[in-house]
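Excluded from the complex is one protein chain; the other protein chains are retained at their positions.
Right, chain A next:
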Amino acid sequence: MRKKNLNFILGAILIGIVLLLVLVGIFYTPYDPNAMNGSIKNTAPSFAHWFGTDNFGRDIFSRVMEGSRTTFFVAIATVAIGTIVGTLVGAFTGYYGGALDSVLMRINDGITSFPSILLTLVIISIFGIGKYNIILALGIVFIPSFARVVRSEYMVQKEMDYVKMAKLMGASDIRILFIHILPNISSMLFSTITIGFNNAVLAEAGMSYLGLGVQPPDASLGRMLSEAQAYLFSAPWYAIAPGVMIVITVLGISLINEER
């Protein structure tokens, strides 16, 4: 009991810090995140530049604020696509079964059987590089895992007597699916969403690191890591700042999720 509470508090503090940075970053950053200054390239952390500066003399703290926002936006949008489409697919296949279920689940299996990076690459190569296309690509990759979990929950719930009661009342299928059954699987859905969010943060970082996601000069945590690579030994603070940010986010969400 006590240990669980501690996890929750710790997770909430971590996520609170990240959210604070992201929210403040919308209105105010200490420096313009994209303003270059040749005279202060790769300087170590100081009072003027808390996290130091990068190879173009940009303030890393400001870029972390901006980058976290981008990464969060991509992650939330990705999970939203996965959750909404996945829930729809899972609900219908789980509830109705039959031919629809067989067809959609085979497509699902098909998607899952590709390594997710490869699949993302394929989709990116079709739609092109960019922030919105990476959301679309990752979203599609995320659908099957949501669909499968939701489907199995619906298969269990549809046999419950309360569903039969609803049918006898004359409730339509859509009403049964989304008003009667959905609230019953919400706790399961919540934990799937948080795990999905974490994976999306990591996936965005990975894609931007590969240069397929957010394009320069815009900042994202993955983009920054990618740029920092060349200066890993001469300016280690460049990699540490976005790296720690990713760790804090993922750890914070995992801790909160554990509490449930």
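Criterion: a contact is a pair of C-beta atoms (placed from the backbone, for glycine too) under 8 Å apart; a residue touches a chain by one contact, two chains touch by 3 or more; residues count from 1.
The definition used in the following text is that contacts and distances are computed from a predicted model.
Enquirer: Considering the UniProt annotation of the chain absent from this complex, which name among "Chemotaxis protein CheA", "Sodium:proton antiporter", "FeS cluster assembly protein sufD" or "Peptide/nickel transport system ATP-binding protein" applies?
Expert: Missing chain, per its UniProt entry: "Peptide/nickel transport system ATP-binding protein".
Enquirer: Given the contact definition stated above, which residue among A:39, A:113, A:186 or A:234 touches the chain not shown here?
Expert: A:186
Enquirer: Which listed residue (A:9, A:23, A:44 or A:169) would be found touching the missing chain in the intact complex?
Expert: Answer from the full complex: A:169 touches the omitted chain.
Enquirer: Which parts of chain A face the unshown chain closely enough to count as touching?
Expert: Residues 97-99, 101-102, 160-162, 164-172, 175, 180, 183-184, 186 of chain A touch the chain that is not shown.
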